[in-house]
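Only one protein chain is missing from this complex, and each of the others stays in its spot.
As written, the chains take the letters A and B, and residue 1 is the first residue of each chain.
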Amino acid sequence: MMNKIMTMVRKELIDAARDKRSVMAGLSYAIGTPLLMCGMFMLLIGQMSSPKDLNIKIEHANNAPDLIKYLSSQGITHGDSRSTDDQGEPLDVKDIRLVISEDYAAQMAKGLSAEVILIADNSNEKLQNSIRRLERNLQTYSAEMGSLRLIARGIDPRVVQPIKVKIEDQATPDSKGGIILGIATMTMIYAVFISGMNLAIDTSAGERERNSLALLLSHPVSTRSIVLAKVFAVTVFAMLGLLLTLIISKISYAYVPWHELGFTVNISTDFILLMLLIGLPIAMMAASLQLFVSFMAKSFKEAQSYLTLVLIVPMMLSMAASYNIAPDTLQWLPVSGQQQALIAFIKGREIPMLQLVLSSVVTLVITLALTFAMERSLKSEKIIFGL
Amino acid sequence: MIKVSNLSKRIGEVQALDDLSFEAKDGQITGLLGPNGAGKTTCLRTIFGLLQPDKGIAEIDGIDVSKYPIEAKQQLGLFPDPFGLYERLTPREYVSYFAELNGLSRVEAKAATAKVLSQLHMDDIADRRCKGFSQGQRMKTALAQAIVHQPTNIILDEPTRGLDVMSTRVLRDLLRGLKENGHCVLFSSHVMQEVAALCDQVIVMADGKVIAIGSPDDLCRQTGKDSLEDAFIQLIGTDEGIAA
Partner (left out) sequence: MFHGKRDRSETRKAINSVKGKPLMTLIGTLLISSMILSLPASASADSENSENNTRVPASQNEQTCYLDGLSEQVSCGFITVPENPAKPDGKQIEIHYAVLAAIKNSNYAEAFLAIAGGPGQSAIDNAAGFSRIFSKIRQSRDILLIDQRGTGRSNILNCLGDGFEDPLAINEADFDVATETQACLDELDADVTQYGSLNALDDFEAVRKHLGYKKLHVYGISYGTRMAQLYLRHYPEVLSTVTIDGVVPMQQSVLAIGNSISRAFDLLIKDCNTNKLCGAQFPNLKADLASVDAKLAIAPMVSQVPDPLTGESTQLTMTRAKFMGAIRMALYMPNVRALIPHAINEAAKDNFQPILGMYALTIDSTGIAMGMHVSVICGEDWQRLTAAERDAANQTYFGREMVTTFEQSCAIWNMPAVDADFSAPISSDIPILVLSGELDPATPPSWGELAMEKLTNAKHFIAPYATHGVAHQSCANELIAELVDSGNVQELDGECLNKDVRRNFYLNASTVEAIPAQEHKQEPVQKPKQALAQGASHD
């Protein structure tokens, strides 16, 4: 029986490897998604970080030359639409206006507060960092002047800082990148579902459409062997997709300037191994689920549309886990349970072994149930002939 | 030897098989003749074990197919209709794959495949993928698959459908060869000449029942007609669904 299963698995894999559609489906996800994620993060980081030289519109700058000079030393300068940089390129002038009040110098001289008006759209995410940077610099300038005003009056500036908040951030070195990696983990787990999907349809609904299913069943092979071989072949494909996703991720994530967000995202070899280990039961479940649904469907096309719907379930589970909006029961369920364990690992916390084992066991039970149901269904004339 | 006894099978509203009994002996070519919808394919599928009979037994070499499907099918070769080729595999891979499924080791399967491919003069296409094959090339590939493991019993479902003259001749020669080597060959057909030219025994089917069994000569004699065609029309009462 094992020999026959191996024969069938080998044949399925050769067949699948020559199927451009199956290969492309697996490859495009495994290669595309990490790259897409990287591109997205790069874009996001680029938009979020304030440029080294921040050009804004400063009005009535001549009312506060020292403030302007300070801002300039911090890389914040006035620019208008006609300004150009050293290469003659038009400057990127942010839509932030800083208006110095007319009585700035007079108020200052009297020891009062001098007004500057910061005009910007705070809901514009591309500007937020720049706005905050400007605010922070104004605060720093103001606080420094405040201190010096106190010193000039013989008062220790510490008296105006009654509370000193000392922050001890318990985030471990890895946990900050964990948020990002949580989303990344989701895409990786999903790779297991996507990579094998086309093969699953091809080898079930597709096989029936091509009339080879009846031929196969007419041979002296048990339906159990056939089902196991197909599940195994799809699992192998899914795992290859996962491995490829992990490798591409490991390489490509290194190029994202995470450090601008103040942390690093590193896909360690340990993580890859753990992911593969945890991913195996999920891949088996995904394979059996996809095969089961495809056998139930009447045609290739129908299988595709069913599966698209069915795959929303693991997607939701995975998303719930990565965005941490999950009720506690989710940690015992397939996919979300394993993903939470992975996220815990990334964040350097202790892996919740009980949950991991239990959700993996549930995953395997589902796999077995689906496999058994498929074995039964392949004895049904309706399924064999797609009636 | 293939034997069915009292097979009955309902598919939906239709009584596809109705108390069907016959026997195909080793060293003989048996033809299952009947108009479209007579129940030929249902009968053959029941013998493969794809369909479960409501009543009756199908046996291969004396083994009940529904009770011991794997053992029973061990000595069975299948030429299905349609062929069910794997388009992305080459004939060599395809044939060798089914040889292995029939219990040959990889090495044995490879040797047997090479042998059957040259026997069918397929060496030129043996390592091309099946996609794009002509109907004749497909037929040969399916046939190679059916006989690669040298089964005692070979079942062919409408083997000549859609074949050109050359391919039909190849098929005939092969079937005769099998018969001479003592194999039991059972094929279904609705082509009269085919049956007349090849069969030692003809089973005429209609509406899931056996109408008559015997050699072509027996049937002619039985009906008092000169040709098998006339005999057949006489037997089933109509010429609908029959090709000359």
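By definition in this document, a contact is a pair of C-beta atoms (placed from the backbone, for glycine too) under 8 Å apart; a residue touches a chain by one contact, two chains touch by 3 or more.
What you see is a predicted model; the values in this text were computed from it and never measured.
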Which displayed chains make contact with the chain that has been left out?
A
From A:60, A:250, A:298 or A:349, residue that would touch the chain that is not displayed
A:60
Looking at A:156, A:328 or A:350, which residue reaches the missing chain?
A:156
Sole contact to the chain not displayed, among A:28, A:47, A:73 or A:380:
A:73
Which parts of chain A face the unshown chain closely enough to count as touching?
60-70, 73, 102, 104-106, 108-111, 136, 139-140, 143-161, 164, 166-174, 176-177, 259, 261-264, 266, 348
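By our rule, only the chains that are shown with their structure count from here on.
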What's the distance between the Cα centroids of chain A and chain B, rounded to whole Å?
57
Spell out the part of chain A that touches chain B in their complex, as residue ranges.
3-4, 7-8, 11, 14-15, 18-19, 210-222, 379, 381, 384
Residue ranges of chain B in contact with chain A within the complex:
11, 45, 48-52, 69-74, 76, 78, 80, 82-89, 93, 97-98, 100-103, 105-106, 129
